[in-house]
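Omission of a single protein chain aside, the complex is shown with its protein chains in their original locations.
To keep things simple, chains are lettered A and B as they appear, and every chain counts its residues starting from 1.
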Amino acid sequence: MISTKAKQTLKAFGAASVLALSMATGAAAGGHAKAKIGLITTLTGGGAGLGVDVRDGFMLAINQAGDGAGVEVVIEDDQRKPDVAVKLADEMIQSEKVDILTGIIWSNLALAVVPGAVAQGKFYLSPNAGPFQLAGKGCHENYFNVAWQNDNLHEAAGAYANEAGYKNSFILAPNYPAGQDALKGYKRMYGGDLAGELYTKLGQTDYAAEIAQIRASDADSVFFFLPGGMGISFLKQYADSGIDLPVVGPAFSFDQGILQAVGEAALGVKNTSQWNKDIDNAANKAFVETFQAEYGRLPSLYASQGFDTANLILSALAKADVKDADAFRAALKEADFDSVRGDFKFGNNNHPIQDIYVREVIKEGDVFTNKIIATGLTDHQDVHAKDCALQ
Amino acid sequence: MSVILLIEQVLNGLQFGVMLFLMAAGLTLIFGVMGLINLAHGSLYMVGAFAAAAVAGWTGSFLLALAASLAAAAAFGALIELTVIRRLYARDHLDQVLATFALILIFSEATRWTFGSFPLFLDTPDWLSGTVMLPGGIEYSLYRLTIIGIGLVVAVALFLLISKTRVGMRIRAGENDREMIGALGVDISILYTLVFALGAALAGLSGALVGAIQSVEVGMGEPVLILAFVVIVIGGIGSIKGALFGAILVGLTDTLGRTLLPVLFGTFMEASSATTIGSALASMLIYILMAGVLVFRPTGLFGSA
Partner (left out) sequence: MLRERYLNLIILAILVIIPLWAWVSDEPFTITLVTRAVILALAGVGLNLALGQGGLVSFGHAAYFGIGGYAMGILASHAQNYDPIIEVPFLIEGTNSMPIIWLVAVIAGALSALVIGALSLRTTGVYFIMVTLAFGQMLYYFAISWPAYGGEDGLSIYVRNQFPGVNTLDPMQFFVVCFVILCVVLFLVDRINKSPFGLALDGAHQQEERVQTVGINVYRLRLVAFVISGAITALAGALFADLNRFVSPVMFSWHFSGEIIVFIILGGVARLFGPVVGACLFILLEHILGDLSDYWHIYLGAILLFVVLFAKGGILGFLSKKEVPHAG
């Protein structure tokens, strides 16, 4: 059965969930559930939009599967703090006795939680973060990434830059590990010269100084990785500056959730993503339709990843008992589910091998959204896979 | 680096500084008059930005949005002054820090509850977008020039308010001797509410102005709040002149540090580590500046002991 608590957390707030908590515990004690899943994600503060999307996408799939699937989900808020995430993981493993953990958005939180969780014999499925440490040497048989390795979208942007004939890119990202990896990922594929390379302060919101440097350089294109609010600020200020060099970046700054906040400034910008709502397959059509019907908004990249993660778990549960770790692991690795992004399979390091598309920001009626204009990389696997000892 | 780029960066630093001044002015005024540290000042900045985004969404008018930001922030400012803040004037700084820290939590989540978890849209109006050509061939954003202008107007207005008007006289009297002004029959609690609402309105205005070129989202006030504190501490707490000077100093230091340090490090190290280390140092620079100022002038540049 589906945990009442999870349903309650979705629909109602307040005293009802306390009651539901005791009911959920009761259900677990009854032992009817085939699998118990702990979903730790960010539901408060500035980054809550991403966590809410992953949760909603995930729960949509679980609810669609119905009570027969025998899945119970416990949802907790990590507040985007690594130590809180670790505490919650301990709680889920030691107290809730979950079989599978998932939900974390940020790489630094994933790095805090994943090694400990898999070392205790739990499965972890990442619906978003894919730091290189867990893809290469630190890969683990119980860790599966259902989104992407962090470098992937940046690599696709680099590949697209070559195709578009850019010869002199100006590149910038925040000065933290994911930012440094982003620039490395772009440069790995991009064949031209660099007009400039800049690291900004994490959380910076004013980019006048950087934009002045772009203007003064002889760049023919701009690549940037500035997730969340940083990207909104940069794009608005860039549009206001009157520079008309083409811009390319990963999907994170052009996601459905934040595009409306960027507005016209994003129109025409190329960005790379493994998913878009116009990918033509039955699973995706149904997903976009039901998500809109259920939550009254268009699904985002993050929602699609949450949805795929839940469906992967359901597909494996249909084949194997989660208590039989070897069989369940093999069932996960088969990835025998209808991914909304189309073809999907795991590489040796349990990270996806998938197509990455180039999208363009367009306006449909009053809503800003993306459409796919090209395939950036086909059947792409991350470069760290070769450092992973798994077969 | 060319001279033109350098001048443009100085302008950028100035604009950043002026924006910080709008935040810092309210903060320093409130501290100077009431002796209160208000961590929730950043929340009022956020309230201003959200109010502006909402009104701009309904009406499409940027001027109405700015008016809404002033009104909403002033109203919320007066509300928290009447319910919470006035109980804190007689308390020590510790209680003030904690109570206003609690207000941040309430404001942030209440805003998210009202407007949702996703950033809102607020854009510069058409008549202020694009760039202008300044003498010497510098292409500069019209909107940013406008912010510099508004900031300077506010600075002059505040200066006149405090030095030339009756309200200003009372504010100055209140700073110097609270009991005296009470004895003179000025209703001090109304004065305090007014000053607090004025400071809040300035924060709200700056949130709306900045929101148009940045991201209107929950938590947007906190980084600015910390910077505004750095500004008033450098300038000397309670001094409007100090806030203006400190804001411009911080704005210039941050902007020029960001652009010049990586270049400087690049002259003697390998390019990519120069970028990393230069940027790392640049992000610490204003705090180093602040610590340096306080070590030599423990009450800031314009502060009285």
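FYI, a contact is a pair of C-beta atoms (placed from the backbone, for glycine too) under 8 Å apart; a residue touches a chain by one contact, two chains touch by 3 or more.
All values derive from a computational prediction rather than experimental measurement.
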Pick from A:P82, A:G263 or A:G342: which residue touches the chain that isn't shown?
A:P82
For the chain not shown, which residue from B:S108, B:S206 or B:S239 touches it across the whole complex?
B:S108
Going by the touch rule given at the top, which residues of chain B touch the chain that is not shown?
31, 37, 84, 87-88, 91, 93-95, 97-99, 101-106, 108-110, 112-113, 226, 229-230, 233, 237, 276, 279-280, 283-284, 287-288, 290-291, 294-295, 298-300, 303
Need a quick check: the contact residues on chain A for the chain that isn't drawn.
9, 13-15, 17-18, 21, 43-44, 76-77, 81-83, 86-87, 90-91, 94-95, 107-108, 111-112, 115-116, 119, 131, 133, 175-178, 180, 199, 201-202
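The rule is simple: only the chains that are shown with their structure count from here on.
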Of all residues in chain B, which touch chain A in the complex?
1-2, 4-5, 8-9, 12-13, 15-16, 19, 108-109, 112, 116-121, 123-124, 129-131, 139, 141, 143-144, 210, 212-220, 223, 255, 258-259, 262, 271-272, 275-276, 279-280, 282-283
Contact footprint of chain B on chain A as seen in their complex:
44-46, 48-49, 52, 175, 180, 197-203, 205-206, 208-210, 212-213, 215-216, 228-230, 232-233, 236-237, 240-242, 257-258, 260-265
